[in-house]
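Note that this complex is displayed minus one protein chain, with the remaining chains in position.
For subunit A:
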């Protein structure tokens, strides 16, 4: 589904060049479940931003579902972010003044989906995620776990092909964290490709495919044996 070829990105910080991505090659199959780990500054967040079309590479190619992304303009990239990609952030990034329902329907509002259609889709999703009671609650009335579930609902309301999660449990206690991970894995089970960036090795190990990054390069790419994939340890 995703093909990265020789992707490069260099940041200039205080006169020093940092190779956040250094000629990176990566292929991701549809429906896969990946974790990306590595020390700070290894380029994991940059990789996430590239995959999410939030940032543009200096050179190299990015194909998403056979479509070349590097050549797209800002307007088209925004369209693809809206339709094919969902984001889950460590800090939830819910809008305080909007209630849970309004936060979840935001991606639909941005692309002008009519209110009636929005309503049925949001209701369905709230029901599924057990958030129906909280539809009218504002973020400050929700617990951390509930907020992250609202954020996940917002990420998948468009039924994206790719779900990108950046430290999704970083701000949560272990119980809520486990719930959130469970929910993400459940969504993956329905066919959404899931990529989680994390510092937590326990969480990283749960993924079928584990990437380890350092200095902008992939230094290891392993598959869990119990995933039943014979092609591990490439």
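The rule is short, and it goes like this: a contact is a pair of C-beta atoms (placed from the backbone, for glycine too) under 8 Å apart; a residue touches a chain by one contact, two chains touch by 3 or more; residues count from 1.
Assume contacts and distances are computed from a predicted model.
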item	value
The complex's invisible chain, by UniProt name, from "Electron transfer flavoprotein subunit alpha/FixB family protein", "Cysteine desulfurase family protein", "ABC-type glutathione transport system ATPase component" or "Putative ABC transporter protein"	"Putative ABC transporter protein"
Options A:5, A:22, A:55 or A:221, residue touching the unrepresented chain	A:55
Of A:38, A:107, A:139 or A:216, the one touching the omitted chain in the full complex	A:107
Among A:18, A:78, A:135 or A:178, the residue in touch with the chain that has been omitted	A:78
Absent chain, residues of subunit A that touch it	45, 49, 52, 54-55, 74-75, 78-79, 81-83, 87, 89, 93, 95, 97-98, 106-107, 109-112, 114-115, 154, 158
